[in-house]
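A protein chain is absent from this complex, but the other protein chains hold their places.
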Amino acid sequence: MNRIWVFCEQRDNVLQPVALELMGAARSLAAQSEGTVGALLLGSGVSPLAQELIACGADTVYVVDDEKLAHYTTEAYAQAICQMVREENPASLLFGATSIGRDLAPRISARLRTGLTADCTKLEIDEQGSLFMTRPAFGGNLFATIICPNSRPQMSTVRPGVMPKPVRDDSRQGEIVPVTVAWQTEKLCVRVVEETKESQSVENIEEAKLLVSCGRGVKNTEPAFELAKKMKGTVSSSRALVDAGIMEQPRQVGQTGKTVRPQAYLAFGISGAIQHLAGMEESEYIVAINTDKNAPIFKIANLGIVADAAAVMKELNKLLEEA
Amino acid sequence: MKIIVCIKQVPNTTEIKIDPVTNTLKRDGVPSIINPDDKTAIEAALRLKETNGATVTVISMGPPQAEKALREALAMGADEAFLITDRAFGGSDTLATSTIIAGAIEKLGADLVLCGRQAIDGDTAQVGPQIAEHLGIPQITYAADLSCEGNCIRVKRQFEDRYQILEADMPCLVTVLATMEKPRYMNVWDIVAQDEKEIGKITFADLTLDPARIGLNGSPTKVKSTATKQFDKTIETLELDPAEAAKTIVAALQKRHLL
Partner (left out) sequence: MTDYKTILFEQMLKDFAENEVKPLAQEIDEEERFPAETVAKMAKLGLFGIIIPRQYGGAGAGYREYIFAVEEISKHCGTTGVVLSAHTSLCAAPILEFGTEEQKQKYLPDLATGRKLGGFGLTEPNAGTDAGNQQTTAVELEDCYLLNGSKIFITNGGEAATYVVIAVTGKGPKGPEMSAFIVEKGWEGFTFGKHEKKMGIRGSATCELIFENVRVPKENLLGKRGEGFKIAMKTLDGGRIGIAAQALGIAEGALDTTVAYVKSRKQFGRPLSAFQNTQFQLADMATKTAAARALVYIAADAKQNKLPTLSVNAAQAKLFASETAMEVTTKAVQLHGGYGYTREYPVERMMRDAKITEIYEGTSEVQRMVISGALLKK
């Protein structure tokens, strides 16, 4: 039986987006390999979430609803999952590549002595249910496709935001299986003293994956911050706005500012003086919006748009609002 | 307290580029460095040494050239260093690697094992937790802060949207984030002193390892194929009205999983 299992991460009893994305991915993998989709739902008071997972594609939801799982700890979650795996022998076991998934999955893989592939951006499967797990390495310069031919389950953590979310179907039928764990309590020895939610920490443009960068063509920077928030990015700036006192110096990109290399660099109203280009030309994907079609920034942009930067920013904010 | 810090020598991936003609990685002349998260682990260990008293042992599994990374750790102030190296270890994936390193830690003995969260070449973040499992000790990953009182390690464990304060009794393993501390520079005293120190070698013969669990044969994962990133050569400049422009940008970003 080709069982494809997904660890469905929840925080504060809210299913995380990556859990649903993985349900969609597992559904499509199961369809290609005559498999079934199992959802692992762990926590305290999480049982009501099971139905949602069925609607999102689970054939079976294994629910461990236990006070010991109220706060995430590696060992308790590992014990519960390892017990279920040993009882049911799934062929594949997927986790979101979050700070929980990437903590938990390696612990489990070592306990089960099976292979684990980290932070995958693509999953494929053959008819026998063998996974082909593709992941970036060497700072994103290389992509490796990994297989796990001789041991089961084949384990993988999958980068959040990569797999499409499934279309919810509330008429879907599935089985809900409550699981009781035989705890090895003596091993549950890491104590949670405190757990505190926090908003995103201080922004560093050098570490941002996406930069909404503003130049002279942007008079009002407020929409840029709004857009950056929606795009999960950070706001950076050309020198012009820093000199004008509109932007803080730590946000400045270029020769006299910082050198950045984000996955996406969105240049709004930046003409692209050589000093600016020196600080950002290594960005992986560059989008430039400028009214001057001869602006040098267009020579290095992957996507150049001749338009008013402020107007495009406004439209982007509108568009992402709806989404 | 005896602290073992596990470090990896990695190519400085920020300097790796792809040859646009051959579409292969240009690794020539790319300097090797101590993996940044691991360097912070060294710093964390040295601070515990200063505040609580400890011996700091640094270990690395790799080819003989990794000696440089270990010597750099000594020049920062670590007490001793061992290189885990053997042809039999070649081809190990994270599970096999963690098996070997756990074997070495068992042999050396440690109260606290510190690792970097992940290496910039492989980005797996797996070896630390796997070592902890092999050793049968608790793990705390993503440490943003670390202190020690008596036999108890206290860690600020970072998540995307929250943090936990966790406590564990030693022995335990902690993986640290590069943002925890700025690693110190090497200093002239220790740069000179390391010259007189030997780097211990740990080979297959020194450890009690099941040959079936190490190297290529002991690795459940295999690399089926690799490909370099295709250059995004599409350079296009479009004249669009703002609404169309917004749609085009969102579509382009989504296509690349950037949104």
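By letter and in written order, the chains are A and B; residue numbering begins at 1 in each of them.
Throughout what follows, a residue touches a chain if its C-beta (ideal position, glycine included) is under 8 Å from a C-beta of that chain, and two chains touch if they have at least 3 such contacts.
It should be emphasised that the depicted structure is a prediction, and the values quoted were computed from it without experimental measurement.
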Residue touching the undisplayed chain, where the options are B:A144, B:I165 or B:I191: B:I191
From A:I176, A:A278, A:I300 or A:L319, residue that would touch the chain that is not displayed: A:A278
Selected from B:I4, B:A41, B:M61 or B:A75 as touching the chain missing from the view: B:A75
Touching residues (missing chain, whole complex) on chain B: 67-68, 71-72, 75, 185-189, 191-192, 194-195
Touch residues of chain A, complete complex, unshown partner: 256, 274-275, 277-278
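As a working rule, only the chains that are shown with their structure count from here on.
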In the complex, chain A residues that touch chain B: 11, 71-72, 74-75, 98-100, 102-103, 105-107, 109-111, 113-119, 121, 132, 136-151, 159, 161-162, 189-198, 209-210, 231, 261, 263-264, 266, 284-285, 287, 289, 293, 298, 300-308, 311-312, 314-316, 318-320
Residue ranges of chain B in contact with chain A within the complex: 11, 13-14, 16-18, 25, 93-95, 98, 120-130, 132-134, 138-142, 154, 158-169, 172, 213, 219-229, 232, 234-243, 245-250, 252-253, 256-259
